[in-house]
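Here the complex is missing a single protein chain, while all its other protein chains stay put.
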Amino acid sequence: MNLDDYSLLRAAEIAVGVRAGQVSADAVVKASFDRACDIGAGSDNLNIVLAAADEAGRAECESLTEKRNSGKDLGLLAGVPVVIKDNIASLGLPTTCGSKILEGYVSPFEATVVTRLRSHGAIVVAKTNMDEFAMGSSTENSAFGPTRNPVDVRCVPGGSSGGSAAAVAAGITPIALGSETGGSVRQPAAFCGVVGVKPTYGRVSRYGLVAFASSLDQIGVLGRTVDDAALGLEVIAGFDRLDSTSSDADVPIYRMSALGVPAPEARNPDTELLRIGRSAVPLPPPPDSKTLEGVVIGKPKEYFPDSLDASVRDVCERSLEKFREMGAVVRDISLARSPLAIPVYYIIAPAEASSNLARFDGVRYGLRVDSPLGLKGMYEETRSRGFGAEVTRRILLGTYVLSAGYYDAYYKKAQAVRRLIAEDFTAAFSSGVNAIFTPTTPTPAFHIGAISDPYEMYLNDIFTVTANLAGVPAMSVPIGRVRRLPVGGQIICAHFDEYTMFRVAYALEAALGAEAHQ
Amino acid sequence: MTTGRYEMVVGLEVHVQLKTRTKAFCGCSADFGAAPNVNTCPVCLALPGALPVLNEQAVKLATRAALGLGCTVNPVSIFARKNYFYPDLPKGYQISQFDQPLATGGSVAIGETENGAEVRIGITRVHMEEDAGKSIHDRYPGATAIDLNRSGVPLIEIVSEPDIRSAADAGAYLRTLKQILQYLDVSDVSMEEGSLRVDANISVRPPGQTKLGTKTEVKNMNSFSAVERALESEFARQAALVDSGGRVEQQTLLWDGEREVVRPSRSKEGSHDYRYFPEPDLRPLLLDAHWIALVRDELPELPDARRKRLVSDFALAPMEVEQLTTSPAIAEYFEAVARASGDAKASYNWVMGEVIAALRASGGGVDSFRVRPADLAQLLNLVRDGTISHTAGKRVFTRMVETGKPAAQIAADEGLLQVGDDAVIAGWVDEVLAEHPAEAARYLAGEKKLQGVLVGFVMRKSQGRADPKRVNQLLASRAG
Partner (left out) sequence: MAVTREDVLHIAQLARLGVTSERADELTRELSAILAHMEVLSQVDTAGAEVTSTVGAEGTPLRPDAGTVPGLSAPLETVAPAMRDGFFIVPRLATHEDAAGIENRA
């Protein structure tokens, strides 16, 4: 395997090579670091990385060698470098959530997903920049400066998982972990031209994810290709007894969907396919008119409004045409309550956040600012110095909508409308639609500093936030460029049907080929 | 209670720590007494990223308590966040229950009125929640020390209807509640140790009025008698205020045990806005009817039912039963002795007498008492049969406590078997009469009241072995 091109290898291929002893994990990790240095991933240039592992990375590489020497299974991600969004607890490297209030905080416990990655041989090489406490759509709300989009450094990479998306786009790692509450993995994936997956709510453990809005949060995976994202999800998904909202539904081998294997067989641990699935899945055969035969793709009119940027619409229509060429049927549908999603989201998310962020009080960890006014002063100084403007705004908004006299009109009402938005999806999927396709964002990446009005910034999530509210899985796949900036196409499926979602994504990726980045 | 002009209306909120091994939402030990902050983990420290997972045993004990208090247990209940800032509340919110609690609608009987009508206090609801940590203010100057060992320990809150009409009834309610919870074995229910805490809501109104007056909340009472005194004090204050044309303001008052007054809490918060909303990190608590029925079937016999049964089964007086059932363990012990010996009265006397005295001396509990019910029953039978005298019996008992040997063996070993042989007794009588000529002469001359003294001498001489009945008879026959 030519390591000069390692950044073009899929994670599965790297892992196969490391497991077979043909590829040195050390060399892969070194190449990752070199890449990061070459493009200026630190605060000197792109500001993708907040903290980088050095010695720890090497130690993990050594332990992989020991494991192989003693005949142990090295795991599905053996030797694969990964980066983790800085709101996911990791041992050894700080977990700052992009905030001054946690600057330098090194968590004394690790998130379940990180433990799972490590147990499969992945090497955590860095923690990435993000909008503070995941509140934002551009990574401009980080207390440690914005991240620049590697595709066009004048632009934002999206947010809040901007650092993770940029790391994958820049070729530092093939896989990154991010988090979603309102589109924070899919939107930056779209802006940076990479794949971003939000699983079904409850599919992936939240233990160790610093909570923003507990009923919406999910850890998501970014990948250079669909295959990378699928493999990443296979490793981190599944029941965790430490998370009461995690599901015990089986985790299929998502990569089997690339080969047209029916979903139930991809769950059966006894098949030959499992053995294949444990090695690099060969790329699927070139798509033909039967690849998506029998699949119904829903095109919801509310996500293709008249006001949609014409170039973005054209790129989406090209993808829909590809679906038809592969044998799928494209059906016009309506998700009538989706236009209510932003107001609903911006009541529920800040409300839960205002409660989740109360623990940052300077008592047990994190920033403490002393005050001559005693304890109350300490709370107020700590929190006003520690939190940035957007976080402060959302905590106030959230506190307001929960406060006495407003709870029924705002929070309770929003939860009821949320139910209606979710029902639209259920109705669509029960009517024979297998997957829904939309633009991921209304526009491609904007310039750093271009949007200052908070509500205008919120509108970036207009197509993504409904999937969080409904809890359904959704992913963004690069589908083209507009004015030389990446555009993402969004695929949404029914609860726990990530398998179909990947099937459609694999097909689209293969059908578009190089056009996805043109 | 009324001053003539007003009726006291009281509702009590009682918080009870459940005696689980681990905390409500994490596996840390729920024991107290450990060094500060050793029983902690990411969850009860509220580290960023931690999540709660509910303790099954906490649910079981809470359900048992609710059923024992006559409540209806709801098959669906919801946890909610109660949001406020305090340094020993690590998350900045407490996981509790608000709109849909675990149980509603129970009651407890606390006694009878003068005309024999039952006094019942309604229970509005029982819900589950977690405890906060401890704030210690006096350990370091200028600082407050926080210990989170207690943070996350499971609690139930028992809210009564405003049915209590006097301070005495409030005390009776609390004592009844405590006893029921002890019988249910769900908590140590000790106010001294902090596993039982009481807050009171009190208002006044003219007798006959159904509408409730404005209530105040009284907190910081650390014993049942403090609750009674605090209620009387606040009742007097409210009555005087209304008498003088003033209006009772809704506020929180703290009981000052040293000065024996209620004083306004000096927090500047006014009414608290807890911004309750359903806890998104926990799904609803679903309890199926079958599981609830199993918990109900396992309920131990409650104090009231046990009292009634002991009266009818053993023909004991209510007062005697009252004493026996103060502690469920004593009641069980008594019953075992009574059934084994067939003599309830004697069992009562010995349990309330010798057994209690021995336990007090050793400081131990009846569960670990060396003399098991069957053993005591055997002793009772020996006394009843006349095999040993009552006095000897007491000696045997003492030896049983010391050695753990059975009654019959001790009696035989120590030669305490009662002697009924007339010849032997006659011999002792003769000796006593010879040794005490003055009393003997007077007795034989007709002073019957000296019989007791002489019997005593014979008993002493025989080391308690003589059958006192025969001694009396023989002496009497000498007197002619």
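Order as written gives the chain letters A and B; numbering starts at 1 within each chain.
Just so it is clear, contacts are C-beta pairs under 8 Å (C-beta built on N, C-alpha and C of every residue); 3 or more make two chains touch, one makes a residue touch a chain.
Remember, predicted model here, so these are calculated numbers, not experimental data.
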Chain not shown, its touching partners among those shown: A, B
Residue among B:21, B:345, B:390 or B:469 touching the omitted chain: B:21
Residue touching the undisplayed chain, where the options are A:26, A:361, A:461 or A:498: A:361
Per the touch definition above, residue among A:329, A:375 or A:427 touching the missing chain: A:375
Hidden partner chain, residues of chain A it touches: 91, 105-110, 201-202, 215, 241-242, 244-245, 247, 337, 340, 342-344, 346-347, 354, 358, 361-368, 370-371, 374-381, 383-384, 387, 392-393, 395-397, 399-400, 403, 409-410, 412-420, 422-423, 454-455, 470-471, 495
For chain B, the residues touching the chain missing from this view: 13, 15, 20-22, 26-29, 35-38, 40-42, 45, 53-59, 79, 84-89, 94, 132, 135-137, 139-148, 155, 157, 197-199, 217, 219-220, 252, 254, 265-269, 272-273, 275, 277-278, 280, 282-286
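Operating definition for what follows: only the chains that are shown with their structure count from here on.
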Rounded Å distance, chain A centre to chain B centre (Cα mean): 57
Residues of chain A defined as touching chain B within the complex: 88-89, 95, 97, 102, 105, 107-109, 111, 206-211, 213-215, 241-245, 351-352, 354-355, 357-361, 363-365, 375, 379, 399, 402-404, 407, 411
Sites on chain B touched by chain A in the complex: 42, 45-54, 81, 83, 85, 87, 90-93, 144, 146, 273, 275-277, 280-283
